[in-house]
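In this view, the complex is presented without one of its protein chains, the others remaining in place.
Showing chain A:
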Amino acid sequence: MSGTDLPLTAPAPAVADDRPASAASAASPVSPVSPAGSADPTQPAGPAGRAGVGGGPGGRAWGPPPRRRPARPSRLPKLGEDVSPPTRWVLRVLSVVVPLVVWVTLSASGAVDDTFLPSPAAVFSAGVDMARSGELFSDTWSSVRRVGLGFLIAVAISVPLGFAMGSMGWAQALLEPVIGLLRYMPASAFIPLLIIWLGLGESSKIALLVIGVVFFNTLMTADVVRRIPPDLLEVSGTLGARQHEIARKVILPYALPGMIDAARVNAAAAWNFVVVAELVAATSGLGYRITRAQRFLQTDKIFAVLVVIGLIGLTIDVLLRLARDRVGRWAR
């Protein structure tokens, strides 16, 4: 196709006073004033007038892109859409109630042996019995103390290390390889070694917790610290801040919400490790209680302990989340 057949292929005007390109360009020098209501003739003709040149519009060698049928209006929630508060609460309640109902019906129907899946009522009464005898509280206290101590030690080591790695190139180069390697060694595999080194007492359990948490928390803290926009660091320098002031007044407040988030994730890991440690060698603690109950096939007791572990973990999570939202109000 060539440009010469433009006048022939130019489409007929859709509206009476809308003229083809050739007519418009011929008319414009003679009559600058257009007939009433028509488009300005000095303007180049619209898309209709250009169509057909060199195959496609504007000389392009292709037609218009294929069109898709528009999406049907849907009542389903859109991606990224928030739900209304009442709906949210209904969904939250369902999230707990549905598994509970499944549990109740499964154990009530008799499809599963009571020894394997005790009924919620049996679990509750086992929990009440344990609470009454006082063993639940002493075991919980043993585990909570171990988690608290081990987690604090791990945080006290990992936050400065991660801070250094995230903010200083030399610390990153020095620590990244060794921590990246240690992180892949399963903490549980250290149990025999720890027992040989530290004996069966408290210290070996706390050491396991520290090993399980410290490397991940270091790397996650370093990631958070590294994300600080460089222009914030630069502008701090031009406002007269020294290196230690930048660390304290700029990097720390910027990274604090993310550091709490990292601690929140790793607090869950700490609970895993304390139970693992107590499963292997202990005379108290929730993990120890589970092994004891297993010996006497008391699945209801195991379930009760699991529920207690879950509730404590949830409490820690909620508390850390509240702390995060308090210090990170600016980030939302």
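The definition used in the following text is that a residue touches a chain if its C-beta (ideal position, glycine included) is under 8 Å from a C-beta of that chain, and two chains touch if they have at least 3 such contacts; residues count from 1.
The working rule: contacts and distances are computed from a predicted model.
Engineer: According to its UniProt entry, is the unseen chain "Aspartyl/glutamyl-tRNA(Asn/Gln) amidotransferase subunit C", "ABC transporter ATP-binding protein", "Dynein regulation protein LC7" or "SufE family protein"?
Structural biologist: Answer from the record: the omitted chain is "ABC transporter ATP-binding protein".
Engineer: Which residue among A:Trp62, A:Phe116, A:Phe296 or A:Trp330 touches the omitted chain?
Structural biologist: Going through A:Trp62, A:Phe116, A:Phe296 or A:Trp330 one by one, A:Trp330 is the residue touching the chain not shown.
Engineer: Which of A:Asp114, A:Glu234 or A:Asp325 touches the chain that is not shown?
Structural biologist: Touching the chain that is not displayed is residue A:Glu234.
Engineer: In terms of residues, what is the contact footprint of the unshown chain on chain A?
Structural biologist: 229, 231-232, 234-242, 245, 249-250, 253-254, 329-331
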